[in-house]
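Here the complex is missing one protein chain, while the rest keep their positions.
Moving on, here comes chain A:
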Amino acid sequence: MSQSVNSTVSPSLVQRARRIASREPGLALGLLILTIILVVALFPSLFATHSPFNIDVNAAMQPPSAEHWFGTDDVGRDVYSRIVYGARITLSICAGSLFLSALIGGSLGLVSGYFGGLADQLLGRLIDVLLSFPPIILGVIITGILGPQTVNLILALSMVYMPVFFRIARAGAMSETGKTYVEAARSMGITEATILRKHVTRNVMPLIFTQYMILFPLILQIQSALGFLGLGVQPPAPDWGAILEQGKDFILFAPWMSVFPGLAVLLASLSLILVGRALQKRVDQR
């Protein structure tokens, strides 16, 4: 049974992959790296060679070797295994916070753009206030003042790009309101709330989703920067930014403690940028 399914599905999958790889090598590379990272994030225990928490002072600050691929940190933990386990923490925090901003910013933007009026004006003003801070600084203030806890980190990260989702959704909703199908729906007696929920939202969704992919690498950078400043996930949790924060004091003696977690952030960002760009191109073509 599974044999026959495989034989019918896999050739077309392989073909599709090949077609993407030849037409859009960037997208193919991005998808490949992203898939690997996601698999690692989902099943870290399959990839890790050591425990990410196990302290072994006798093995502290060892350079990369066959035993410790990425070396060990100042208390002898295996850097490779910490990065492997960190993928889930780092990426889920970014994905979750960005989802929150898309959800809240997007819904507010949709309502604001569709109905307009005083509420729209007031919300726009508030969003301007948030936008007046450079993104990193907004993250630094919120996590710095509320204290470095994961909940606060998620709150801070979700505030950073909420205005962007608000603006995208608002602009999308405004351009949709003028279209004939909305008028038609209105003349049929469909309520405004239903039009917004069922029709306008559905048409604005691709814009929001694309924006989500575009902003993901940016939020990852901010998340790791906050971790690096000591305002993110706190050690001993193997968050990528937190690993980098611990490594910076040993940068000249044990550079591997910083090289590899930074590379992890770089590769994740790279793959997300490549995929996001291809997505954007498609939305623009529509």
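By our rule, a residue touches a chain if its C-beta (ideal position, glycine included) is under 8 Å from a C-beta of that chain, and two chains touch if they have at least 3 such contacts; residues count from 1.
Throughout what follows, contacts and distances are computed from a predicted model.
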Per UniProt record, name of the chain withheld from view ["UvrB/UvrC motif-containing protein", "Putative transcriptional regulator", "NADH-quinone oxidoreductase, subunit e" or "Dipeptide/oligopeptide/nickel ABC transporter permease"]: "Dipeptide/oligopeptide/nickel ABC transporter permease"
Options A:Ala28, A:Ile142, A:Leu215 or A:Leu279, residue touching the unrepresented chain: A:Ile142
Option touching the unshown chain, where A:Gly71, A:Pro217 or A:Gly232 are the choices: A:Pro217
Listed residues A:Val57, A:Val129 or A:Val151, member touching the removed chain: A:Val129
Sites on chain A contacted by the missing partner chain, in the whole complex: 125-126, 128-129, 132-137, 140-142, 144-147, 217, 221, 224-225, 228-229, 244, 248, 251-252, 255, 258-259, 262, 265-267, 269-270, 273-274
